[in-house]
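So the structure is just underneath, and the comments pick up after that.
Every protein chain of the complex appears in place save one, which is left out.
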Amino acid sequence: MIDIQGLDVVFGHGHKAFHAVRNVSLAVEKGQSFGLVGESGSGKTTVLRALAGLLDRVATVSGVMTVAGETLQQQRSQAFRRRVQMVFQDPYGSLHPRHTVDTILSEPARVHRLDRIEERVVAALEEVGLNASFRFRYPHQISGGQRQRVSVARALITDPDIVLLDEPTSALDVSVQAEVLNLLMRLKREHGLTYVLVSHNLAVVAHVCEALSVMQNGEIVETMGVQQLREHSSSMPYTQQLMTASLGYDRGAIDAFEEFGQ
Amino acid sequence: MTTLTVRDWLLAEVPHSKTQARCQRIFISWLAFKRNPVAMIGLLIIISLIAVALLAPWITASDALELDLANRLQPPGSEHWLGTDELGRDILDRIIWGSRITLYIVGLVSIIVVPIGLVIGIVAGYIGGWVDTFLMRLTDIFLAFPRLILAMALVAALGPGLENAVLAIALTTWSPFARIARAEALTIRNSDFILAARMQGVSTAGILSRHVAPLCMSSVIVRLTLDMAGIILTAAGLGFLGLGAQPPTPEWGAMISLGRQYLIDQWWVPTMPGIAILVVSLGFNLLGDGLRDVFDPKSGG
Partner (left out) sequence: MSDSPLLRVEDLHVTYNTPTGLVQAVKGVSFELGREKLGIVGESGSGKSQTGRAILGLTAPGGEVRARRLEFEGTDLLHADNRTMRRIRGGGISMIMQDPKYSLNPVMTVGKQIEEAFLIHSNDSKREAYRRTLEMLRAVKIREPERVYRAYPHEVSGGMGQRIMIAMMMIPEPSIIIADEPTSALDVTVQLQVLAVLDDMISERGMGLIFISHDLNLIASFCDRILIMYGGQVMEECNAAELEQAQHPYTRGLLDCLPRLDGSQHELSVLRRDPAWLETRGETS
């Protein structure tokens, strides 16, 4: 479904150039949940945004990316914009503060000239567990978890095949996170969606994904099936250290931590 | 009975339409604004200005243009509350008629300046690159002109008159609005909701008009009300120099200009229109401060 070969992303020019992503290749099958894991600065979000086509004015992107058989050009096609949607990390920042939920949800339908817009909006709200009373509220009138549900609803309006998820629950309370993760899993099953999930939280990835790549400093360190992650087995020391750190505070283990340099 | 229903509609827990939601938001902003007594004074002054201008034919005794030389330079008294000027015209009436001109100037300048500044600013801020550079240098050129010099140049080219004065003021006033709109657009353009709009396939024009512009409006409006005082004073200054409204039009600045030679012995002749300018400028300033507190409570004191 998604195939990335030799992706390179460079911000800036000349001696100030910053190589955010180096030679990243990965493949995601149809209906799969693929995780991109790493610490800050690893390039995982950059890969997602490069795939989404959101970097065209700010970075130089090279490499070949294919989505559902279509090779991606610098300008994404309308078909791509229908097929691929994204859910962002910050529930406060991803909804326009002056737009009602109804406006936010109808916009994609209008842009793609879909029919029966009102029906779609109400249906999308119901799918994410929000009733029609939310339609004309403003983002500041609803909670963080509800905002994130609206983001998910917005991603569903065009009936996409692929949803890119950029740390969708990192900014939420743990109890709300559980609800949103359950929602995402259910929607994936019901709509046969393909997910690419970026997260720094290994437990979330272990729960949601079937395969993952670990990134560091713009490169892929290791690609593995989720079983390896769940069994805490990896051949790469960086991945091992990340897994150990995710288990919690262990004074003895910390002394053994290495600096995996820049 | 009807008032109760309207208020209920405005305070309803769940809005049932976009219009209702928008009205509710405005209503809540209004409640916040109302809590500021100084801002309410500003609003009152501006409403009075508008009321006075609208009701001019009914509240004035004369059309303030006819000469009555026998009555010239009368001090304020029971017949002429603010006195008469050097041509015997009632000053109060002239001020009331002059309010229409003030509103005309202010309105016309606003209509020209806000759209131009907003559009140039958000296009420059959002698109960036050479478009930004070009538009900002253009803005800088106009920013560099002292208002009065440009006005005089325009008047030399086009001839004196109120419309030309308005044009001159507009041309020197739009630049700061472009800068403000650009600054807001720069902040907004990397927001997640803009990225989300791009993800949806919204065109650049769509993003600018539906996403960026609404967020820049409040800063621009606040700046406009705060600049209003300056606009009025510039118009008055042009009138003072004889470049704006021509006699016998009762423009407040022109009144001060013609009356200044009487300042010592017949102080009311230039002073009354001066007070009018002061009050209206103050009104706009207070209103602007109040609006800023409602729209962006974090900025300034």
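Order of writing sets the chain letters: A and B. Residues in each chain are counted from 1.
Keep this in mind: contacts are C-beta pairs under 8 Å (C-beta built on N, C-alpha and C of every residue); 3 or more make two chains touch, one makes a residue touch a chain.
This is a predicted model, so every value here is computed, not measured.
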| item | value |
| --- | --- |
| Chains shown that the absent chain touches, full complex | A |
| Given A:E29, A:D56, A:D159 or A:D250, the one touching the chain that is not displayed | A:D250 |
| For subunit A, the residues touching the chain missing from this view | 39-40, 144, 173-175, 177-179, 181-182, 185, 200-204, 206-208, 226, 229-232, 241-243, 245-251, 254-255, 257 |
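Here is the rule we use: only the chains that are shown with their structure count from here on.
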| item | value |
| --- | --- |
| Touch list for subunit B against partner subunit A, complex | 14-18, 20-21, 25, 128-129, 191-193, 195-202, 206, 210-211, 214-215 |
| Subunit A - residues contacting subunit B, complex | 49, 52, 54, 57, 76, 78, 81-82, 84-86, 88-90, 93-98, 100, 102-103, 107-108, 111-112, 133, 136-138, 151, 154, 158 |
